[in-house]
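Only a single protein chain was left out; the remaining protein chains are all shown in position.
Order of writing sets the chain letters: A and B. Residues in each chain are counted from 1.
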Amino acid sequence: MDLPLILIQALNAVQYGLLLFLVASGLTLIFGVMGVINLAHGSFYMMGAYLAFSLAPLTGNLLATIVVGLLLSVLIGALLEWALFAHLYRRNHLQQVLLTYGLILIFESLRSRFIGDDVHSVSVPAWLDFSIPLGDVMTYPAYRLFMSAVCLLVAAGLYLLIQRTRLGSQIRAGAANREMVQVLGINIDWVYRLVFALGVALAAFAGMINAPVTAVAPGMGMSMLIVSFVVVIVGGIGSVWGALVASQLIAFADTFGKVFVPDYAGMAIYIVMAIVLLWRPEGLFKS
Amino acid sequence: MTGEVLLSTVGLSRRFGGLRANDNISLELRRGQVHALLGPNGAGKSTLINLLSGDIPVSSGKVLYRGEDITALAPHERSRIGIGRSYQKTNIFPGFTVQENCRLAAQSREPRGTRIFSDAAAYRPYLVVVEEALDRTGLSDVAHRRASELSHGQQRQLELAIMLCTSPKVLLLDEPLAGMGHEESLRMIELLRGLVASHAILLVEHDMDAVFSIADVVTVMVNGVVLQTGTPQQIRASSEVQNAYLGSEGEVSHV
Partner (left out) sequence: MRSLTTSRGRLAAIAAGLLLLLMFPQFEQDFYTELVTRTMILAIFAISLDLLLGYTGLISFGHAAWFGIGGYVLALLGTQYQVTNSLWLTLPAAIAVTALASFVVGLFVLRTRGMFFIMVTLAFAQIFYYLFHDVKSLGGSSDGLNLRGKPSTAINGWTPFDLTETATLYYFVLALMVAVLVFMAALLRSPLGRALQGIRENEHRMAAIGFPVLRYKLAAFTLAGSIAGLAGYLYAVLGGGVNPELLSWHQSADVLLMVILGGMGQLLGGVVGAFSFVLLQELTSTFTKDWHLWLGIVIVLLVLFLPDGMISIAARVKALVRRSRA
């Protein structure tokens, strides 16, 4: 096998893994803190991509697009939490799954009706639209490296937020014991709202920065959802650290699956999942 | 009374991270004896019962049933060999009738329980077991009431009835009198008195009157270790125990 080719695939896998991490960490955070599984999480990823598509021509500037997009996402996330998700905290798993599945159907239909089903593309911002040479023959797109770097920064920021800030400790406390936190005078409703909005923002951000790399198309939300499910399963529900490790594992399985066994590529990540589950039925890490 | 040792532990320990919930516990449960387990909250009594029933795994040490090492057995396997357990927090089948709660427990003794085409409710051998258990626990009148509709005291009795229907030889009782009124407690104690001849009983209880009226052996635990084991008289007289436990509780009192 060709070394530069493998290197390129490995870089792709790392980048894809970091992207998966952003989405999966939002999912696992919301579940870990509020005990809610949100099937519509993929729709937020899709929302981010469509936001990037619609805002890019308006702002003409990547940074502005992302900032505006994030603001909108946080707002939408907080609104949804207040209107719908807050009612789910006391419901059982089945009801959560069904309701959020219903939301997917609604989001997808609305998107189809108001934005259409065409496949769109978002162009890579000009200042990042170049390639870095790898060895003599191969090159690697700078934008992808940029993406990986940004994702890493976000991951680090997430870690700092959860482990080092007061909000983070409130989040961790709220996850452990909702009543206790309320007794301490912390407004648990706003902590939950913030966590939810954070989860939405992470997914939407992933959709935004990934937009130039992949097509903005119907169905992107759902495929992303299922893959992030697999990441959360492999990593362990509620474990952000597990999501980081698992997302890399899954990304590599998927990327190299496509390279070495293209006929079975679709199944590769599930085979990995099955193997991990044989060994650790609850995922790699506990929350 | 020196009946056969049915259940015993050797150096049983359980750690949770840095906390030693149970440290080097060795005790014996003999047929015909009520062995009471006392200790303040946090002494490790619940942990010990959980280790005996198999609800949590041990960190080190052994659990022996009639001399056989059963440390690796899962809860359902321990139940099958004759270890029965009642729970401090009522652990019944709320949506089923009292009758069905007990019948299901009796059904557990069926070696090939996966038969598909027969009416479980009509199977006579179970009904006999159920009738006797309901009789003993005074629940015959409410046999067809839904378990969730019973009073607290009745639910505690059902808790015991379920266990009895599994025909256990060892009874691990976790605060069976919790939340019971005076009369109900007396009835329960009479029930235990009736059972002890043919069973080995471990009794975790806070109700001192009850404990000292029925126990043959008492073990006091503090901070995860056994402080002392002896007859009720010895324990009552022990200054160690007074300081560690009874003293702070003052005179005997009901929960």
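Here, contacts are C-beta pairs under 8 Å (C-beta built on N, C-alpha and C of every residue); 3 or more make two chains touch, one makes a residue touch a chain.
All figures in this text were calculated on a predicted structure; none of them were measured in a lab.
Asks: Taking the full complex into account, find the residue in A:109, A:139, A:169 or A:187 that is in contact with the omitted chain.
Replies: A:109
Asks: With the full complex in mind, choose from B:9, B:22, B:79 or B:185 the residue touching the hidden chain.
Replies: B:79
Asks: Of the listed residues B:59, B:108 or B:140, which contacts the missing chain in the full complex?
Replies: B:108
Asks: When the complex is taken as a whole, what residues of subunit A touch the one chain not shown?
Replies: Residues 31, 37, 84, 87, 91, 93-95, 97-99, 101-106, 108-110, 113, 226, 229-230, 232-233, 237, 263-267, 270-271, 273-274, 277-278, 281-283 of subunit A touch the chain absent from view.
Asks: Which residue numbers on subunit B touch the omitted chain?
Replies: The list for subunit B reads 53, 55, 74-76, 79-80, 85, 87, 91-96, 100, 103-105, 107-110, 113-121, 123, 162-163, 165-166.
The rule we apply is simple: only the chains that are shown with their structure count from here on.
Asks: List the centre-to-centre spacing of subunit A and subunit B in whole Å, with centres computed as mean CA coordinates.
Replies: That pair's centroid distance is 49 Å.
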